[in-house]
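The structure under discussion is supplied below as structure tokens; questions concerning it will follow.
One protein chain is absent from this view; the other protein chains keep their places.
For clarity, chains are labelled A, B and C in written order, and residue numbers in each chain start from 1.
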Amino acid sequence: MRSPTAYVSVLLLVIMLTALLGRAVWQLAAFDSGSELPRLLQNNLAASGVEHPVTAVLLNFRSYDTLLEIAVLVIAAMVGISMARTRSLEDPELRTADALLRALLRWFVPLMLLLAAYLLWAGADRPGGAFQAGAMLAATGVLMRLTGMPLDFLRPGLLLRIGLVLGFALFLLVGLASAIAGEAFLAYPPGLSKALILSIETLLTLSIGMILLALFVSAPVNNASEPEEGEQ
Amino acid sequence: MIEWLLDLLLALALVSTAAAALLSRDLFRAVVVFIAFGLLMAVCWVRLQAPDLALAEAAIGAGLTGVLLLDAVSHFRRGNSHGLESQAEEEN
Amino acid sequence: MSTPLLYALTGVVLWGIGLLGLVGLRHLLRKLLALNLIGSATFLILVGLAQHHNGPDPVPQALVLTGIVVSIAATALGVVLIRRYFHLTGCTELGNGAEGSKEDRAP
Partner (left out) sequence: MSNWLMAGLLFTPLALATTSLLLNFRQGRALAWLGMVLQLLVSVGLRGLVKQEGGFYYSLAGWDAPLGIELRVDGLAVTFLLLTTLVASGCGIHAGIYLKPDKPWQRYFWPLYWFLWAGLNTVWIGGDLFNLYVGLELISLAAVGLVALGGQAEALRAALRYLLAALLGSMAYLLGVALIYGQFGTLSLAEVAHQVRLMDQAELMRPALVLMLVGLALKTALFPLHGWLPPAHGIAKSPVSALLSALVVKASFYIAARIWLEAGEVVATQWMAQLIGALGAAAVIWGSWLAWCQPRLKQVVAYSSVAQIGYLFLLFPLTFGVDASTSLQAQQGITLQVISHALAKSAMFLAAGNLILAVGNNRVDALAGVSHFLPFSLFSFGLAGVSLMGLPPSGGFAAKWMLLQASMASGQWWWILVLVGGGLLSAAYVFRIYRASFLERDEKDHFYHPDRRLEVVAMLLAVASLGLGLAGSQVLSVMALPFEEVQ
């Protein structure tokens, strides 16, 4: 429907823009910024409560970003379950009859849960953390769902909604508590950083796993106009 | 030198999978290629000494995004094959 | 040319590809794919350019981790909307003709 000339002109335009962008990156690469941020980060790492710098940035130095990012996730999950329609949780086409797969899964699921727990725990001093662990948790859930295991806790209802915001709520309360104690918003009291970061991460892992899984499970499967609600 | 060549190869692979993911006629294949792209990105992050990102990219970028998209694609197919009218019946 | 810079420049090329896809493709799921490519491209440039100067830098890495989570949220939201839209209308494209892709393209 669109004419070939339009295609060609768009193509040329994008190539030109890409070239300009490439030139900009090239020029910036030749220019030394002399940033002192990495050094600053190293100097303050000890005070952050965790040894892994990425976790320190995410949950201490720039924790407000992370807080808002969880909010973004919660929004997506909310819109997702607001569109969820009744029978999505008992989709018969999803149930596998393969006995071998089911048997395999019996071993696989605990293993994956263990891996998620490891990732969470590792986050304090080496790569890993709440997001990776949460994603692992969600992946486990996806596998369970694909083999037709019941996931009743994902039924839209109060319980699901509490699960979605659990991590976020704890994060927020810690932020408020530190502000009331006279520190800045979201500042951890000295000495408690590590404990607080770990407990926030644990609940975040659960919530993130649940959010991602809810988004997968609640994807609309039919055109029913009234969504189901667990309780009214 | 050999490392640099590997990087170059990886960069080329990224670009070509990206192009293939968009150009592929079949949506299902496009998504599969996209998942491959996500995995290559994870390797990229390893090369950039960002293991956290590698983990996250493999789990979230490739894994979960891929599952979501694959699920959607298979759904479109089912919707197309046995039609929307059958679903209208289910409503009653 | 350093390794990070190579990846940053790869990111530039990926941006171009993603932008072309977003403008040129009609299927909504493909548009979403293209947006994800653009996201990955941006992250590559962010980390690559910073690490070209500083060596391994945890700050942009943390930013990208945030960015990845934001983009899965946006993608998942998009998929839910597309699926619901498909069920109601049977369409997987926006609007009719050029109307649908106006927002992506500067005339």
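To be clear about the criterion, a contact is a pair of C-beta atoms (placed from the backbone, for glycine too) under 8 Å apart; a residue touches a chain by one contact, two chains touch by 3 or more.
Bear in mind the structure is a predicted one, so any value in this text is a computation, not a measurement.
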item: Chains in view touching the one left out; value: A, C
item: Selected from A:15, A:40 or A:111 as touching the chain missing from the view; value: A:40
item: Selected from A:15, A:46, A:111 or A:162 as touching the chain missing from the view; value: A:162
item: Selected from A:13, A:28 or A:198 as touching the chain missing from the view; value: A:28
item: Touching residues on chain A - with respect to the absent chain; value: 20-21, 24-25, 27-29, 31, 33-37, 40-41, 44, 60-65, 67-69, 71-72, 74-76, 78-79, 82-83, 158, 161-162, 164-165, 168-169, 172, 175-176, 179-180, 182-188, 225-227, 229, 232
item: Absent-chain interface as seen on chain C, which is shown; value: 15, 22, 28, 31-32, 35, 38-39, 42, 45-46, 49-50, 52-54, 59-60, 63, 66-67, 70, 73-74, 77-78, 81-82, 84-85, 88-89, 94-95, 100, 102-104, 106-107
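The rule is simple: only the chains that are shown with their structure count from here on.
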item: Geometric centre distance via CA averages, chain C-chain B, whole Å; value: 12
item: Distance from the mean Cα position of chain C to that of chain A, given in whole angstrom; value: 18
item: Where chain B touches two or more other chains, by residue; value: 52, 56, 60, 64, 68, 72, 75, 84, 87
item: Sequence positions of chain C contacting 2 or more other chains; value: 9, 13, 20, 61, 65, 68-69, 72, 76, 79, 83, 87
item: Residues of chain A that touch chain B when the two form their complex; value: 54, 93, 119, 127-129, 131-132, 135-136, 138-139, 142, 212, 215-216, 219, 221-224
item: Residues of chain C defined as touching chain B within the complex; value: 3-4, 6-7, 9-10, 13-14, 17-18, 20-21, 25, 27, 29-30, 32-34, 36-37, 40, 43-44, 47-48, 51, 56, 61, 64-65, 68-69, 72, 75-76, 79, 82-83, 86-87, 90, 92
item: Residues of chain B that touch chain A when the two form their complex; value: 51-52, 54-56, 59-60, 63-64, 67-68, 71-72, 75, 78, 84, 87-88, 90-91
